[in-house]
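The complex appears here without one of its protein chains, the remainder shown in place.
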Amino acid sequence: MLTLTIRDLQKNFGSLRALDRVSLEVQGNSIVGLIGPNGSGKTTLFNVVSGFYEKDGGEIYFKGERIDGLRPDQIVKKGLSRTFQVCKAPEKLTVLENMMLAAKSQIGEDPFSALFRRPRVSMLEKANLDRAMDLLEVLQLVDLRNEYAGDLSGGQKKLLSLGRAFMLDPDLILLDEPTAGVNLTLATQLLKVIRELQKKEGKTFFIIEHSMKVISDICDKVLVLNFGKIMAEGTPEEIRKDEQVLKAYLSGA
Amino acid sequence: MEDPTGAYPGRRGLISYVKLVIPFHFLPHARVDTYSKVLGYYNMDFSQIIANSLVRGAELSLLAIGLTMVFDILKFANFAHADYAVLGAFLVYSLNQVLGLSLFLAVILAAPATALIGICIDTAIFKPLRRKEAKVVTAMVCSLGIGIALRNILRLIWTSRTKTYAIPIQKPIEILGARLTFTQIGIVLTGFISMVIFHLLLHRTKFGKALRAISDNRVLASACAIDSEKVIKWMWFIACCYGVMGGTMIAMEHLLYPRLGFDILIPVFCAAILGGIGNPYGAMLGALTLALAENIVLALDFSYLISLGGLFEVGPIQISTGYKPAISFVILVAVLLFRPTGILGRK
Partner (left out) sequence: MPVIYFLIYLLTMIGIYSLLAMSLNFQVGFTGLINFGQVAFFCIGAYASSLLVTKAGAPLILGFVGGMALSGLFGYIISIPTKSLKADYWAIATLAGGEVVRLLALNEGWLTEGPFGVMSIPQPLRWLFSKDSYPLFYLFLIAACVLIIYFVLSLLTNSPFGRNLKAIRDEEDLCLSLGKNTRKLKLQAMVVAGMVAGLAGALFAHYITYISPENFKPIETFLMWAMIIVGGRGNHLGAILGAVVIQLFNVSTRFIGGYVPLGSDTMAALRMVIIGLLIVLFLLYAPEGLIRERKKVYHLKRKHIE
């Protein structure tokens, strides 16, 4: 079962080819890693797929439907969500509010319902609150629930963005460096959660990661991006042995 | 605004019916100047329209250049920019009318004085905001507050009464079918020379190089040992000096009063955005385009359109002068909607 299919995707910034005819596939119910030297176009790929950048060519399919050209929020509603590399944390929203924000299809988001269907709105809010607290417990953010998200440390913001992604409950989650800045014990914990979600609920993850350890720990498949092109593809073991990839990383560093 | 012929449409509606389109060449020379202010815009005389647009374009571009520079470097829209300019114009007035200096000398003295005030305001208000890394929106709202305060300080010092400079009444001369006073010719020439100087400043001096570097990438520029605070001070200096010139010119052409800054704010923004923020040449082009558009729209006769191409009789139909300020508003909104990068795009 294919979840995400990208064909000949192109994105240019002026004369720079950030994505040069990228084609790739992400299988459903799997964890796929995306690695590559800095500036190879990983985040750009995420931005184009999630609708934040306009593509300059190519096609993107998600669950058989074409999604390129849709707005980011429309793409999310189809079940594809993403996190950001530099974590976005609303300054004046508490951690718990952040989690509540992410819950999908809330009828209270409509001002009319918010005023006139209060019992139903508050019932849904309570259900969401329970789920949010459970997730916060997993992420060890319970004690920080009433802190402003803007006051969190970088690592905590990362955790929160993961929490929001889980709360949103999409089918495919694009994670942009989920463990960068998170301490090792918690990072291991996180990877376990990701693994569990994939196994139990059949979620698919597409992860940008720098740490080869993380990649080989959880990924089923790894894609290597270099100069806007997919240069290698395979299991973590295969990629680790690939000389071309090593060269690219060495020259990049 | 008394109009002896009764042709002035006044405030009669979006489209007013003008019985007479008076070509003012037929009027006695001595009265041309007064008439040209009231009636000139109704005249569908192309050389005159171009001449008028050149004058207004020169005035607006001097103001727009400073605005676009500040917007580009400090990333916020300075709503007080036009008020700085009017402050300078008032200083010029005092030097000119009270101390009796010539206008030229007055501008030379008033421009750096205003620039000094501009730099002081920056040090007192915008610099702390930069240091706190406040949102650009905060700086913008701050500039709005500064504008309000400044406008009313002018009112306190010089009162609300309108002022004029000591310029002798001039007989307009005819150039290629357009009538211009010497003042107007001076405005166009000064505008042109100032633009050339600006170009040289930007491309031939260390300041210009640093400014362009900061505009491209602030972090990288500071890594290259460019003292951005010093460059920002010089930028304010130049923005204010050019603003004072523009403000004085507008006051020469029309009248000087404290609220003038607010009245010209939107056209100046319009010119800057029309040309593309951060692009000084765009600002000039934007100012000229806007001036031309203002003059043409007011001179246009819509009767042909309204009568569906001559299907039935309609008198000449023109847009009421009451809407002159609205023209730049509408152009501004249209540009923002359809081409927010301006006609030239970003650099």
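Here the chain labels run A and B in written order, and each chain numbers its own residues starting at 1.
Assume contacts are C-beta pairs under 8 Å (C-beta built on N, C-alpha and C of every residue); 3 or more make two chains touch, one makes a residue touch a chain.
Since the model is a prediction, treat every value here as computed from it, not as a measurement.
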Which residue of A:K42, A:K55, A:R82 or A:K203 touches the chain not shown here: A:R82
Touching the absent chain when the full complex is considered, from A:E65, A:E109, A:E201 or A:E237: A:E109
Touch criterion as defined above, residue of B:C142, B:A239 or B:A271 at the omitted chain: B:C142
Touching residues on subunit A - with respect to the absent chain: 50-52, 71-73, 76-77, 81-84, 88-94, 96-97, 100-102, 104, 106, 108-111, 114-115, 118, 121, 125, 129-130, 133, 142, 146, 148, 150, 164, 168
Interface with the unshown chain - residue positions in subunit B: 11-14, 76-77, 79, 125, 128-129, 134, 136-138, 140-142, 144-153, 155-156, 159-160, 258, 262, 265-266, 269, 273, 320, 322-323, 325-326, 328-330, 332-333, 336-337, 340
